[in-house]
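Heads up, one of the protein chains got dropped from this complex, but the rest are sitting where they should.
Let's look at chain A:
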Amino acid sequence: MIAIIDYGVGNLFSLKSSLAYVGADACVTGDSEKIKTADKIILPGVGAFGDAVKKLKDARLDEVIVSEAKKGKPIMGICLGMQILFDKSFEYGEYSGLGLIKGEIRPISDVIGENLKVPHIGWNSLKFTDKKSKIFKYINDGDFVYFVHSYYASNCVESVIANAEYGANLTAAVQCGNVYGCQFHPEKSGNTGLNILRAFCEKGE
């Protein structure tokens, strides 16, 4: 069973539907016992970093996620959920994340140049790095996925498995052992996104 963590941020409807579509047994839950018994965890998230981390902590789910990750359980963060897995963020202040991936979250406006719009919204292609990841086993370098974000993960070159070109190479996906993250929305990225979720949800490992 895949636990989609519900901590009061974002719309989990599409994520739940897309997991059902790829045949994964998933439940939306904020119950730490259920999260502990799940085979895998997905941490979604939309909104502001500080607020989301606070909600996660208020529900005491931060400790559960960190301890399950350290036991080796596969975890995937999506969009803000990915950012929360990092050490810290500079979105409207400075906030600590869960520290499962080394690096920090910074405004894309720092690197993309003045001509480009913020947020980075729309379909962009993935550029794989040399690091191979099992979540990309059913997709190809150059496939398109859907992004909506104004902040990006920086100083994390050792974890980056794909970038997206938007005035700069923005971190699109990361993997650090059993911890995965997608800056884009696989649940909104058509077949490519579904194939990423399919690969993550597959039994084994």
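The definition used in the following text is that a residue touches a chain if its C-beta (ideal position, glycine included) is under 8 Å from a C-beta of that chain, and two chains touch if they have at least 3 such contacts; residues count from 1.
Keep this in mind: contacts and distances are computed from a predicted model.
Enquirer: Not counting the visible chains, the remaining one has a UniProt entry; which protein name from "Transcriptional regulator, PadR family", "Spore germination protein", "Polyamine ABC transporter permease" or "Imidazole glycerol phosphate synthase subunit HisF" does it give?
Expert: UniProt lists the chain that is not shown as "Imidazole glycerol phosphate synthase subunit HisF".
Enquirer: Using the definition of touch stated at the top, determine which of A:Ile5, A:Ile75, A:Val179 or A:Leu194 touches the missing chain.
Expert: Checking the options A:Ile5, A:Ile75, A:Val179 or A:Leu194, the one contacting the hidden chain is A:Leu194.
Enquirer: Out of A:Asp58, A:Asp141 or A:Glu165, which is the one that touches the chain we can't see?
Expert: With A:Asp58, A:Asp141 or A:Glu165 as choices, the missing chain is touched by A:Glu165.
Enquirer: If you put the missing chain back, which residues of chain A would it touch?
Expert: Considering the whole complex, chain A reaches the absent chain at 11, 13-14, 17-18, 21, 46-48, 117-125, 144, 146-148, 165-166, 187-191, 193-194.
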